[in-house]
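As you look at this complex, bear in mind that one protein chain is not there, while each of the others sits in place.
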Amino acid sequence: MRFVDEFREPELITRTASEIRRLADAKRHYRFMEVCGGHTHSIYRFGLKDLLPSNIELVHGPGCPVCVLPMGRIDDGLSIAEQPGVIFAAFGDMMRVPGTRGTPLEYKARGMDVRIVYSPSDALKLARNNPERHVMFFAIGFETTAPSTALTLMRAKAERLRNFSVFCNHVTIIPAIRAILDSPDMRIDAFIGPGHVSTVIGCRPYGWIASNEGKPIVVSGFEPLDILQSIVMLLRQLNENQKKVENQYKRAVPWEGNRAALKAMAEVFELRPYFEWRGLGFISQSALRIRAAYAEFDAEHRFSVPGVRVTDPKAAQCGEVLKGVLKPAQCKLFGKECTPEHPIGALMVSSEGSCAAYYNYEHRKTQALTYLSQTPVSIGETSV
Amino acid sequence: MTSVANKIRFRDPQVEMAHGAGGKASRRLIDGLFAPILFGAPAPLGDAAHVNVNGTCVAMTTDSFVVRPLRFPGGSIGELAVNGTVNDLAVSGAKAQALVVSYVLEAGLPTEILEAEIRAMAAAAAAAGVAIVGGDTKVVEHGKADQMYITTAGIGHLILGMSISPAAVRCGDKILLSGPIGDHGITILLARGELDLVADLRSDTRSVLPFVQALAEAVGAGVHWMRDPTRGGVATSLNELANDCGLGIVLSEESIPVRDEVRGACELLGLDPLHIANEGQFLVVVAARQAEAALHAVRATPGGREAVIIGEIGEQPAGAVLVKTLYGGSRIVDMLVGDPLPRIC
Partner (left out) sequence: MCLAIPGKVVELLPEDRSLAVVDVLGVRRKVDLGLLQEDPPLAGDWVLIHVGFAMSKIGEADALAQLRMLTELGESDAAREEVQGYGLGEEEADEEAEAAESNAGP
């Protein structure tokens, strides 16, 4: 087994899609929110919306840690990059995200040492190999990524490294879901729950969504079959008027989560009293900062940062798109002032933000599909 | 049917890496700054220019090679330089006759490295059947030129019977791809050593002239358009075509060959093989009636065994590329702004 191709098997996908059509009540309009940007990406990449009946609507949630990072925080991180001798290390996802004076790649073009890393441990390696420089790792991500940053900091401490720090922008998923559910114009019927965050936090933390809010939630994997099966499970719950947490992604997600990962996070991080989420505003107890015991590795402690709050232009309707009230194309700036090439708002800065994903994968598709349904295309039928 | 009628004025205050990546930013720079000043009337930009010299039509092209590391599994900068220029001429329907090469060398570059590249170029030129007839050398200070930059210019004669242009492309034309995609770009990414990934992969650098000659013989004027999908990958080349001819391109995802290792690296790094550079593959748009003959001709040529038809030209999505999955889903594939970046989200 390869655990990937098997979950992209066309025959099974067709079967599951048929089951969805069988289960979906024609008299209802279903709105399912997939919380996680990775699910948004999968949905577009595999063209899964094409397989769903028209009365199932997928609403893209706020689970994109790049998208929800306020511009001011990017400015803060980049201000550290400008310090002499600093190597700014970050994931590729961050490289084209604009601060007020440019993106990390643009800073690199102006002569700052900006490096792409695949892992926080690669940033640590940079520090070991460059003792005369200071390596600052710009950490982003939900609970999926935070434990890896935590372990890396524990290793840095054990090695007594003096030239390594982390600018911590880790955020937590539950408060984001709560913000969606607390929103008065929210109309979500059920949730496709984040799969990889759940490998760390498990499925328990979602209990209140089912019991208090009365919304079914299915923790889902990322392959086409996973997402489609999760939709089947949500439809079954709704049809039977059930409201519970279910784990579709059993092969990877333990119900109790990963205790070692949670321990590492608790050792290194604590919750900030509040943190600003781009598009959602200030949310309490929703983000992590480095504990005092690890202060020497806290970039905010070692460097002074401007800490200036930068607000998005009022015309950008990111908040409403994030909560599922508006579709990306309904925002006045979409496709005009705001495109992936020059993003104005949160949801265009990352390729899995709702607006960027829609722009890259879906925009212009409707015409194509109408044409294709009338004029069947024969590809690959040339036999040699 | 040309499309570069809208002059995109280039407004970026400075040059960025993205402008050299072959994607949208590159296009804006060329369309918005170079083209209006150098070329006057807008026209789709091909891989080579066809110039009338005293009654004879001559094809000419130039290309610069900037790669780190200089040597990698499957080749080196020298081979890329020769094959890249031969290929640019080939996909414009021309056979390369002669190349001139210009080196910009970094002071401090060990002679043995330079010698290795000169030998690599000589070998590649011999293999490609082209003569290197002249050149130039400059040396710059230590710290510049990443050891060496190579620029080549090539000149050749047109292969009879081929008339390549986006204007020749018609609805119903088939799209042929010569072989697996992504080998070169992923090999280079891994060879840089920054991502700590190891795989048994080689650059696919080679001359595609033999395939083009086979096509000319088998199908001639049935070939409407060709391109070698280098930086920016298949997605960029086909988006440029869609943009230039105003028609739509529909691809079948399952027909696009990708080696396992390329797939694995792309999955790990969150990359799409369609955006990754190739140095030995080419795309052909051929009249539907002659697609089978074209495929046969390429497959019968050594190294062409893996050629496949991957898609078709249609009216929609006009100016864009659509990829269909095996089970009925689809997505638009656009060109990237700059180089593909690894992602973790």
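Brief remarks on what is shown
The chains carry the letters A and B, assigned in the order they are written, with residues numbered from 1 in each.
Just so it is clear, a residue touches a chain if its C-beta (ideal position, glycine included) is under 8 Å from a C-beta of that chain, and two chains touch if they have at least 3 such contacts.
As the structure is a computational prediction, the values presented were derived from the model and not from experiment.
Note that the absent chain touches A, B when the full complex is taken as a whole. Screening A:Thr103, A:Asn163, A:Asn247 or A:Thr339 against the full complex identifies A:Asn247 as the residue touching the chain left out.
Only one of A:Gly47, A:Pro65 or A:Gly279 touches the absent chain when the whole complex is considered: A:Pro65. Set against the missing chain, the residues B:Leu197, B:Ala293 or B:Ala318 yield one that touches it, B:Leu197. On the side of chain A, touch with the chain left out of the figure occurs at residues 1-4, 6-7, 9, 12, 15-16, 18-19, 36-38, 63-65, 91, 118-122, 141-142, 144-145, 147-148, 151, 194-197, 199-200, 203-204, 207, 210-211, 222, 225, 229, 232-233, 243-248, 250-255, 258-261, 264, 352. Listed by residue number, the positions of chain B touching the unshown chain are 190, 195-200, 260-261, 263-265, 267-268, 270, 343-345.
One rule holds in what follows: only the chains that are shown with their structure count from here on.
Centre-to-centre spacing of chain A and chain B amounts to 33 Å, using the average Cα coordinate of each chain. Chain B contributes residues 14-18, 24-25, 174, 194-196, 248, 250-252, 254-255, 267-270, 291-292, 295-296, 299, 308-312, 314-320, 322, 324-332, 334, 337-338, 341-345 to its touches with chain A in the complex.
Remark: chain A residues 4, 10, 13-14, 17, 37-38, 44-51, 64-66, 91-93, 95-96, 105-106, 108-110, 115-119, 122, 140-141, 145, 224, 340-341, 350-352, 360-365, 367-372, 375, 377-380, 382-384 touch chain B in the complex.
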